[in-house]
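Please find one structure pasted underneath; my questions will follow.
Removed: one protein chain of the complex. Kept in place: all other protein chains.
Here is chain A:
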Amino acid sequence: MWGSLGEREERSAAEYRSRERRQAPMSEVSVAPSAAEPLLRVRGLAKHFPVRTGFRGQSLVRAVDGLDFDVRPGETLGLVGESGCGKTTTGRMLVRLLEPTAGTIEFEGRDITHAGRRQLRPLRQDLQIIFQDPYASLNPRHTVGRIIAMPLQVNGIEPPGGVKARVQELLEIVGLNPEHYNRYPHEFSGGQRQRIGIARALALRPKLIVADEPVSALDVSIQAQVVNLLRQLQRDLELAFVFIAHDLAVVRHFCQRVAVMYLGKIVEIGDRVDIYERPQHPYTRALLSAIPDVTKLGPGGRIRLTGDVPTPLDPPSGCRFRTRCWKAQEICATEEPALVSRGGGQAIACHFPESGPVAGESGGTAGVTVEEVSK
């Protein structure tokens, strides 16, 4: 049923039809993601915001400072990290809501980093975004039908069978009642609103969706429904996702690959299993050990980081994590560790990577050391 969505009706718009064809053979490709050409290739991506400090003084907030990653067709990449580490900025740069300061973004081999509005047009259809706050992301003055039809309207696409039919089809895809076409956002709950936002992102049949914390504003039971919906869509429509989140459990559930960010940089990137089972960067370990787990109460293997994240106005020299790292040595202050692969698909930016499984038995040493630091 899901797969046949495309063939259900004749599509007159030429653009639309070509999109259908392009999406069709992808199912074979996505089985072996490692072999495929990346859909999205990001190199050295940076965003610096100028801020005024005092009288005539100006300095830069290095919100994102040199990211490298790839997203293959049909793949989900999770972007995790604590608040203020540059996840959202990255997501906004990917869909070109923000202009990158440096670096390149390539989509299907085309450099789109500084493409103008006209060149972006076809691209806008391939790259869509789902927002965090379901209350702010829907225009309160528009009906649900108009909200979902907006991407079609601004791109001048007239789907066969009419806009209304397409909108109702989309409402059905995201699990809402198509009869609610004429309702207003304020008549829906948070979860339903997020589904409307998802339907809007799907309207143009994108290949990649940037999901900026799509579930963090929802309560837990609704979170599961929305994440399951996204998974379902990802499988059926062969979508690639950049999934931005701070909830590690949700990321583990949803993403095939995970990138851990700290202060505007990726400190570790790898397959889900590697990141969650064998994290090598101290920060990843600390982050993972911070997951609340009712089965493991007590100080046990929890790594407690002390202090705050340093200001991105003046990030620490060398490794950015060294100010809070229990393994930091002199080299960490002088030399910035590169994001290098140490076997497998995992890449870590650390001079002294950890080994072995997380926490509990062997991770105890780290825990103890940190405990000392915190006193």
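By definition in this document, a contact is a pair of C-beta atoms (placed from the backbone, for glycine too) under 8 Å apart; a residue touches a chain by one contact, two chains touch by 3 or more; residues count from 1.
Definition applied: contacts and distances are computed from a predicted model.
Trainee: Looking at what's absent rather than what's present, what does UniProt name the missing chain, "Peptide/nickel transport system permease protein", "Protein FixC", "TerD family protein" or "ATP synthase gamma chain"?
Mentor: "Peptide/nickel transport system permease protein"
Trainee: Of the residues A:R41, A:R62 or A:R200, I need the one that contacts the missing chain.
Mentor: A:R200
Trainee: Kindly state which of the options A:G78, A:P100 or A:G191 is in contact with the chain not pictured.
Mentor: A:G191
Trainee: With the missing chain put back, one of A:V42, A:L138, A:L170 or A:L339 would touch it. Which one?
Mentor: Answering carefully, the residue with contact to the hidden chain is A:L138.
Trainee: Of the residues A:S59, A:T101, A:Q225 or A:Q256, which one touches the chain left out of the display?
Mentor: Checking each option in A:S59, A:T101, A:Q225 or A:Q256, the one touching the absent chain turns out to be A:Q225.
Trainee: Over the whole complex, note the residues of chain A touching the chain we left out.
Mentor: Counting over the whole complex, chain A touches the hidden chain at residues 1-2, 92, 95-97, 117, 120-121, 124-125, 127-129, 131-133, 136-144, 147, 150-151, 153-155, 172-177, 179-184, 186-189, 191-192, 195, 197, 200, 204, 225, 228-229, 232.
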